[in-house]
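Rest of the complex left out; these chains stay put.
Labels run A and B following the written order; every chain starts at residue 1.
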Amino acid sequence: MRIVVTNCNTTQEMTEEIVRGARAAAGPGTTVAGLTPAWGPESAEGWLDSYLSAAAVIDLLRTYDGPPYDAVVMAGFGEHGREGVRELVDVPVVDITEAAAHLACLLGRRYGVVTTLERSCGQIEDSLELAGVGRNCAAVVGTGLSVLDLGDGDRERTEEAFLAAAEQAGRAGAEVLVLGCAGMTGLERVVGEKLGLPVVDGVAAAVKLAESLVALGLTTSRAGSYAKPVPKRRVWGRGTA
Amino acid sequence: MRIVVTNCNTTQEMTEEIVRGARAAAGPGTTVAGLTPAWGPESAEGWLDSYLSAAAVIDLLRTYDGPPYDAVVMAGFGEHGREGVRELVDVPVVDITEAAAHLACLLGRRYGVVTTLERSCGQIEDSLELAGVGRNCAAVVGTGLSVLDLGDGDRERTEEAFLAAAEQAGRAGAEVLVLGCAGMTGLERVVGEKLGLPVVDGVAAAVKLAESLVALGLTTSRAGSYAKPVPKRRVWGRGTA
């Protein structure tokens, strides 16, 4: 089976890192291909970035002309767009935000999310709520690190910030943690051991859920919300920076 | 005071109709200017259209170089984007979806929304929920008419469809109705009289709320969720159809 993983931003290095995480999680028969949007923000932080990203990712898949794929994994924690992609493609679509939460619910009575900047917390809460998995979320906590900070190699600072935020989530009742940024992939084992808690990475979770849906022959319902887009005139951006 | 009203789609006629509605609602000292996105869908129906529209409307305001304005009214019922625009501009931003609901809450214990296609109902419910005004919404009901159907001049068919949907909303407990599409503006008096119920038009409601915020010197908080976008590299679309 072939899964395409869409990065939510235009930073190629991040796509590669996400793909590494996705491949590590993928089963033997699964091929993972990473896609980077041709336009959009270099990192998605806040609503403006998120809506720009959503349109760019939809456009990315709309204009995709590579080999056929069996599922889409959308790698942008808390970012918008999943319902639009569900309308567009005929294969299952799994967003890493909801994916992490679905698995986390199976591992403890309440879970918490540790993310980058405080400004992203509200967006993540909304995303979980609409995905139908907000009830057992005890807290979404920011580390104060930006998405690009995560990539600068200062692993120690990232770990420390994560552990401090994780402690706060724990006091709020979290028994399981979720990595609240695609760029945190890889951190789950280290911090999981230090914390003695299961830590779920959304990219890995989404790959397994996508594989599961494909294996079971399940895909998005066309009844009601996610009907195919009506043919009409649409212009996809102005193409200027 | 000067209010810019952004249409959520690229159809110039619809912008004009919305502006007519907005001007009818505006107070004596208020100037209304309509803006049509340079790109996006010709009408917004469903999530794919909505995310495309959100990015296009943000881009529209980002690249706006007309006279200064005091507030933004976003005219796309149930469409995405309001939080992104709040990050972008320094003046108050009012979305017609939430605006209609805010006023409706003051007029009855429960309100209902009558919209175009069934596929839009879920999106509207989500929009109201996140705006914090979902609790007293008794029902969101579709008429089966598309956005473009509304503009084709068959007013009788529109009215009939609206009245049938309104009756359904009433059975669910709605005591006030909301016009669930910017293209329905103007319908409120006719159907209000036939139904004996207050009918709220979101465009008019948003104009009054925008005027209110401006008059009181209030604008979006920069604490937490709606901080200014961080400067970074962003590309706004590919510019092809």
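By definition in this document, a residue touches a chain if its C-beta (ideal position, glycine included) is under 8 Å from a C-beta of that chain, and two chains touch if they have at least 3 such contacts.
Note that this is a predicted model, so its numbers are computed, not measured.
Taken over the full complex in this file rather than the chains on view, the one protein sequence occurs as 6 copies, with 2 of them shown.
The rule is simple: only the chains that are shown with their structure count from here on.
Inter-chain centre distance (chain A to chain B, centres taken as mean C-alpha positions): 29 Å.
Remark: chain A residues 10, 38-43, 45-52, 54-56, 58-59, 63, 80-81, 83-88, 118-119, 122-123, 126, 129-130, 146, 224-227, 229-230, 232-241 touch chain B in the complex.
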